[in-house]
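Removed: one protein chain of the complex. Kept in place: all other protein chains.
In this document, chain identifiers A, B and C correspond to the written order of the chains, with residue numbering beginning at 1 in each.
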């Protein structure tokens, strides 16, 4: 039995919606317990007992939100005791531009995972929508490798997120759960 | 009189086409000499005499091409003598995904500029195409800040580059030339 | 007359001490007004009226502190109005390891500066202490290019910061002020 916890911040609901899709993908893997946890209600015992942790945050001003970073700083206690060592780590972010600085948020998540001595797993997906035969309906339409990227127009709510981004999020959650299960078998 | 040189590598012609659009933008600024230089035909005297240098490369396997990196390594002579100190620096990249790892190439360009003690200038453009009112015809449709990003489908030639990417490239070249002129007035 | 403001967060006093040394270097440039501002007492009018802004933060868990990131998020109002466009930007960080992930903090500062359409300037210093003739007393003993790095042992207070780090901070502040003056002459 592997436990995978998604710990995320969401400012306006977009990241929460993607987190729920990731959660659905994690939960689809037999033998996996999937937890969804907001950074303003962290249960450190659950986090420390997880076999995999998936970080989620909107990209604000080119990086993870202040709320997420404040959570990351608080994880220094887990760092000090090595509580997260050799757990599986992964991450996702949402912003309003096609590219923007989403890479800045995913880069930070990787740095946090390395500080915590975790193993990092990315999307494992080939880029979608990068050939003349592709469309916005492709899985991984933004072509992300290090982690999951989703996009919603700045002046739209959750309804503005592409349907393919939800499917990509679910496939991503499934992959992270499968990797966590294999690592802990 | 400010001299701005674009030094680039292009594997299949896409980056060359964007480089030419950047060059057009640079040349549009009165009092600026615009040079276009491929990395397999570098004129170090011209580079060292430039007031601004714009780096360009496709994104291959998540970073600048081996050809560009080999040029960057050769610039260690300029580093040793401080020949590029206080020049203006900027950069652009092209790849086939909407996002991909274009940020990896632009991040490297910034690192190179900092090693060379240059000043870095980005697009200075608000993100396009990130609201429900936007379209792919917007300037800066990918929402890039640190440098110029362009995209072309993997199975298309130069004709696959969006018309808005060419306009963005031209506006970017103009901005870099204006910054270089102001810095050297 | 150029105005340069240092805006920083300090958790235990080390970053504040380095911020003061940077401030001293800025103030040493004739015709420059040097401001020192903590992120829990930001004066947005002063920031928005500055010609140069220097970001400072400890490196916590591989990036800027949550407190600094919360300030950066609040600067989205300045982003929206373009209030910081074409200002000079630079940054510094302090952590307890020789290397650690200080680069993560400086990388974020650069991303923030690019989002805000500023120009980035680094140390402009050759690396110290990297030859058999060097010593810990060299300027830029850690060999930083993108911004200023300082180090203090984890179990020491401000007295644990190397004397050369203070001298490097002062030289760095002077460089940023000189660049700001030249850009605004």
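Convention: a contact is a pair of C-beta atoms (placed from the backbone, for glycine too) under 8 Å apart; a residue touches a chain by one contact, two chains touch by 3 or more.
What you see is a predicted model; the values in this text were computed from it and never measured.
Contacts of the undrawn chain with the visible chains, over the full complex, involve A, B, C. Although one chain is not displayed, subunit B still touches it through residues 60-67, 69-73, 75-76, 79, 101, 104, 107-108, 111-112, 114-115. One chain is missing from the display, and on subunit A it is touched by residues 85-86, 107, 110-111, 114-115, 117, 119-126, 145-146, 179, 182-183, 185. Although one chain is not displayed, subunit C still touches it through residues 62, 96-104, 127, 129-134, 141-146, 149, 151, 153-156, 160.
To be clear about the criterion, only the chains that are shown with their structure count from here on.
Between subunit A and subunit C, the centres computed from C-alpha atoms are 31 Å apart. Residue numbers of subunit C whose C-beta contacts span two or more other chains: 107, 111, 114-115.
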